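With one protein chain withheld, the remaining protein chains of the complex are depicted in position.
Just so it is clear, A and B label the chains in written order, and each chain counts residues from 1 on its own.
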Amino acid sequence: MIKDGKNRFSRLIQPVFVGMIYLFLYLPIIVMVLFSFNKSRISVRWEGFSLYWYQKLFQTPEILDALRVSLVVAFFATVLSVVIGTLFVVASVWKKSDYMSWIFYGNILLPEIVMAIGILSIFTFFQIPLGYLSLITGHTIIGLGFVIPVVRARFVELDPILTEASLDLGATYGQTFRKVLFPLLLPSIVASSLLVFTLSLDDFMIAFFCSGPKIQTLSVYVYSMIKGGVDPTINAISAIFLALSSLLILILSYLKVLDLVVSNE
Amino acid sequence: MNNLFNSLKNFYDEWYPKVVIIGVYLLIIAGFLYSPRVFEYFSNEQSINVYAFTEFVSSEAVKEFEHETGIKVRIQYFEFNEELYAKFKINHGEGYDLITPSDYMVEMMRKDGMLQEIDHSKLSNIKELDSRLLGKYFDPENKYSIPICWLVYGIVYDRDIVGPNFKQANLGMLFKDPWDLVISDVVNKHYRVCMAQDPRDMVYLAAIYLYGRTKNLTDVELAQIQDLLSKQKSWVESYTDAGTPYFLTGGIASVALISNHRMKKLQEISNKFIFQIPKDGSIMVIENIAIPVKTKKSDLVHKFIDFLISKKIAMLHANLYGTNSSNISVFNEKVAENSNFFPKDTMFDKLHLINNEISLDRVDSIWLGVRFS
Partner (left out) sequence: MKTLRKIFSEEIAFVFSCPALLWECIFLYLPLLVLALYSCFEFSAQTNSWVFTLHYYRQVFHSLYFRVILNSLKLAFTATLICFTIAYPVAYFLAIKVQKRFRTFLLFSLILPSWTSLVVQIYAWFFLLEQDGLVSRTLHWIGLIPKSMHLLNNYFSIMVGLVSCFLPFMILPIYVILDKMDPRLLEASADLGADKIETFKRIIFPLSLPGVYTGFLLVFVPVFGEFAIPSLLGGSTYVVWGSLIVDKFLRARDWPFGSALAIIGIMLFVLIILSCVAIRNLVKRLRGVN
């Protein structure tokens, strides 16, 4: 450790500063969640603990519809992006053509709004109807941008030694994949699917442009609600959103995949 | 020569299978993406496809219509008239049997030949329509459109705080500098207004305030409108439609521009507010039903139109959405309930319709200039 000749005061500055930053990030969320349990509609008057707004939430059919849309789209987008992403990674690394992976970095480098209007333009140009399928398509693209780096990072660690060994022992490529690589890749596959699922649930941009006339995801619905001002029902939805995301993040950090994502972007 | 041929052959051998594989996948993806359209095409029973704005018809009414006639109604929604127009520009609305354009959009679509004639003889309820809504500029003989409902913009303000200062609402409450309005100091210091979200509404309203008309506006006059709106920005709290009740009930804004159907919703939350149609004039919007030119289900559509303008259904929707019905008896009943929300007969000639004289581009550039000043 480098000799630290500072006094106690300046040694306190850093933790205090960091603490304040954490407070800055958390204060709005904590307040918002707290007041979702407030019986009163007006913000700063606490009128007692109540689950009224949560009840109201479950009684509003539009919210439940939007939730259903979000979940369905997230599920299929995750499945699709994980499947085709993993297949791509495995096939391209084996064929030594995984320099192609750089194509997928465009997903992160392009502002999402341009991606969204691009997808919308394509769909209109080819007269493809907008709806569930268009949303799933858009979210799959985003998902691919995360699945491929994550799985590839792990795969490159394992390969080629493992693959060579397996082939030397007489297994075919198929068997190698099924019995050797897949179980080892499973943690990163699960991690990236959780990542994509969360991203898809939370996504606002693509859903805003490409969901078409009747269906809405939860994010888009909340956006239109916010335009009408404060409403504790939104607090309740947000609290549930938070709870869901925390759960997913908990699992993700348990699988230690966070640094993997960041160090490969 | 032989070498060239060989290398071409090698190229072909290497790429041919890849092209086939790509082709197969493209077919799968295309099938996947176009499938909803295929489903729609095959379910061709007695049904009509409606493309409407969001608060047009309730599911109750649809169920009743389906029950009465056995005709299935499928509705898709749009939010802006431009969406409707853009869709129709591509393929003249193939696939849709009924649409709900607003006044200015009827003129645009009529001129582009996108609409089919409506046979008045098939509509038994047509005599119940409010004659003040018929024969307007966008369709003088109502050959292509039938009005379904309308709304009017008015000014809403707090009864106790701002109320005592104004006997009769006027557009100056929105457009005049608060220091020029004769109000008490207390109200003056925090005077903020809410304006509409659609720039078109604001440009035309400013035109009514400055010149008393919405037609034949010269470039000089448009520049003056832009100046007025730019100056107004400093006392505008927000340009919103959905957020107006929030700003009013929270006391953040004292006065707001509001449509009379949104006023009804505000009334449900709080009765501190007065709604009045400004005495120097205001904007009214007429929503219509029209038939796309390419539909082949004209008979079924006429039945639905007749159903919608009937007294029972018109009453149902007037109660549900708060818009003014085109059915005269329903409208008169609503006026009897609360005459403040509705313009008196004498006011009608001060109510202007939005027209197509100023292109959307021009409105947008005025609006950008305002926001950027």
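Note that in this section a contact is a pair of C-beta atoms (placed from the backbone, for glycine too) under 8 Å apart; a residue touches a chain by one contact, two chains touch by 3 or more.
Since this is a predicted model, take the numbers as computed values, not measurements.
Chemist: One chain isn't shown here. Among B:Ile252, B:Met315, B:Ile328 or B:Met347, which residue touches it?
Modeler: B:Ile252
Chemist: Which listed residue (B:Ile22, B:Ala223 or B:Leu320) would be found touching the missing chain in the intact complex?
Modeler: Result: among the candidates, B:Ile22 touches the missing chain.
Chemist: So one chain is hidden, and I want to know which residue out of A:Val72, A:Leu167 or A:Leu242 touches that hidden chain in the complete assembly.
Modeler: Of all options in A:Val72, A:Leu167 or A:Leu242, contact with the hidden chain holds for A:Leu242.
Chemist: I'm checking contacts with the chain that's been left out. Which of A:Leu110, A:Leu169 or A:Leu186 qualifies?
Modeler: For the chain that is not drawn, the touching residue is A:Leu110.
Chemist: Over the whole complex, note the residues of subunit B touching the chain we left out.
Modeler: Interface with the chain not displayed, on the subunit B side: 17-18, 20-22, 24-26, 29, 80, 82-83, 85-86, 197, 233, 236-240, 250-252, 360-361, 364-365, 368-369, 371-372.
Chemist: Give me the subunit A residues in contact with the hidden chain, please.
Modeler: These residues touch the chain not displayed: 2-4, 14-15, 17-18, 21-22, 24-29, 31-32, 35, 42-44, 84-85, 87-88, 90-92, 94-95, 97, 100, 103-104, 106-115, 117-122, 125, 137-138, 140-141, 144, 148, 198, 201-205, 208-209, 218-219, 222-223, 226-227, 229-230, 234-235, 237-238, 241-242, 245-246, 248-250, 253, 258-259, 262-263, 265.
The rule we apply is simple: only the chains that are shown with their structure count from here on.
Chemist: Taking the mean of the CA coordinates per chain, how far is subunit A from subunit B in Å?
Modeler: 36
Chemist: Using the touch definition up top, name the residues of subunit A that touch subunit B in the complex.
Modeler: Touching subunit B from subunit A are residues 124, 127-129, 131, 133-134, 137, 213-214, 224, 227-230.
Chemist: Which stretch or stretches of subunit B touch subunit A in the complex?
Modeler: Within the complex, subunit B contacts subunit A at residues 32-37, 76-78, 90-91, 240, 242-243, 245-247, 250.
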